[in-house]
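One chain of protein is taken out of this complex; the other chains stay put.
Per-chain residue numbering starts at 1, and chain names A and B are given in the order in which the chains are listed.
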Amino acid sequence: MLSSPAQMHVPDGFLTTTVSIVLWVLAVLAIVVALRRVGNDLGERQVPLMGVLAACIFAGQMLNFPVAGGTSGHLIGAALAAILLGPWAGILVLACVTGIQALIFQDGGLLAMGSNIVNMGVVSVFTAWGVYRIVQMAARGARWGMIVGGFAAAWISVVVASMAAALQLAASGASPANVAIPTMAGVHMLIGIGEGLITVGALSFLAATRRDLVSHDKTAAVAGRGVWIAGLVLAIGLAVASPLASTHPDGLERVAADIGFLDRAQSSPYKIFSDYMIPGIHNQALSTIVAGVVGVLLVFVVAYGVARMRRGANTAS
Amino acid sequence: MHHSIEVEDLHFSYPDGHVALNGATLSVAPGEKVALLGPNGAGKSTLILHLNGILKPTSGRVHVAGIDVPNCSKSELAKVRAAVGLVFQQPDDQLFSPTVFDDVAFGPIYQGLPESEVRARVRDALAAVKMSDYVDRVSHHLSVGQKKRIAIATVLSMKPDLLVLDEPTAGLDPRGRRELMHLLHELPQTMLISTHDLAMVRELLPRTIVMEGGRVVANGPTNEILADEVLLHAHGLEKP
Partner (left out) sequence: MHVHFLDPYQDLRSPVHALDARVKLVLALVFILVVSLTPNGAWASLLLLFAVAVSAVLLAGLNVGYVLRRAGLALPFALAALPLVFTAPGARIELGATGISLSQIGIERLLSIFFKSYVSMQMAIVLASATSFPDLLQAMRAIRLPKLLVAIFGLMWRYLFVLVDEAMRLLRARDSRSGALDAARNVGGSISWRARSAGGMAGNLFMRSFERGDRIYDAMAARGYDGEVRSMRHPALSAQSLRVLVAGLVLLSVLFALPRLFA
């Protein structure tokens, strides 16, 4: 309990300077836009509210729960922030959390901070928000929308953010894409379950005590349409790019052939480590992951279609 | 009349419909030290937030230091906020800056004072609460009693005419409470103190106002009100 829980924060040294700087520029752009948007919306309350909520997400990450074998799961919070505050305020809060983690705990590098802000802030938050909005639209205010939407938003955002980190590592030549992406995504598919459950727990608590905080009309007004489309495009882009990048089979096969641990790896199940990842390489897992991602996207498309049809029916009647 | 509070027939409802003030009327003359008593939910804190325009009344009049607070201009509002030193109940809410210096300097900086004057104000305010050595400390390392004193310094640095304190002795141990009472006794400003601490009221505050249900139900010399056991009992208070 003497440091903040480690996550998928990329340390310095892993990304090439070019990749780091490009991501810094993206992070700064996102923060500047977020400051403007949140400022318009919250006015004078922006600084106190964003500050205290960033501290809240940070502190919330210490709320852990025992999983098994001495490991524990804990909140990451991007989905929760996105759902409760809307995408721009969510980005701002997560960017501050990521920044403090790097500055105080050296959890994530300083040059790599841009990357971590993009992954934990921009990618997670947009994805979570897009997913949540779509499920909300399909549910049309029914309670299951909050539960399913909260879970899906949290799970997908964790997985997609991890894939973004893996892509950056691969682009920096720090890890072969066909290993980094499936292992990162695979581990985070398990971590995402915990995140989903915690997020649902938090939303249920708030729905019972302060309904006004979970009403989403507010966030819809803040964000406008463009944002959740951006979230979806981002999610799909990463989801498509990742399997593509990781389907170059030669690297994977050589590893398998060279060291012959494919068989061993297949028999050992994934474990959730409280931090990073295990280099378990897994042909089976790769195909499962790709199938999983495709499945998630299908659910997306169906939910979106349903929402559109219902809305159409609504305006027609 | 100047340097005083005049509240007349004040009504206020929160957005969720909860009626917090229901025709409150009271006044405080310059130099007076007045206690504001009443059970939780009587409307004391809501009333206090009207005194410098943080909340706007549904209806009724609020005049502070001669200014019509709900209807005043931005520059007059800044004047009111400088004239009324509001000390909130939770020092952790009042002390929002990284260091003690930043917190005590916050009000003077927003008053637009030059830097040398800001520094002088900080020095004087911390000296007044006997916390001069803590100027470079970070707030989270302070005890509750120290935080309460710094909280008072954060408004003293604005040179207010009027101090309004919400539960200043809550959460203090006996020694901290005693020290704080000494400090309040020494300060020359007009004071309105919302509290449950009747022993402090008897010792420091000659006049007492009792609120319940969003209105004033009693108003008079402290020794008379604290002697009226029927009145105290009716409003959930206990004779000290």
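By our rule, a contact is a pair of C-beta atoms (placed from the backbone, for glycine too) under 8 Å apart; a residue touches a chain by one contact, two chains touch by 3 or more.
Computed from a predicted model, the values in this text were never measured in an experiment.
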Q. Which of B:93, B:203 or B:229 sits in contact with the chain that's absent?
A. B:93
(Q) Can you say which of A:25, A:52 or A:142 touches the chain missing from this structure? (A) A:52
Q | On chain B, residues whose C-beta touches the chain left out of the figure | A | 49, 52, 54, 78, 81-82, 84, 86, 88, 90, 92-99, 102, 105-107, 109-111, 115, 118, 138-141, 154-155, 158
Q. Please identify, in ascending order, the residues of chain A that touch the omitted chain?
A. 1-3, 6, 10-17, 20, 31-32, 35, 39, 43-56, 58-60, 62-70, 73-75, 77, 80, 84, 92, 96-97, 99-100, 102-106, 109-111, 166, 169, 173-176, 179-180, 183-184, 194, 197-206, 209-210, 213, 251, 254-255, 258-260, 275-279, 281
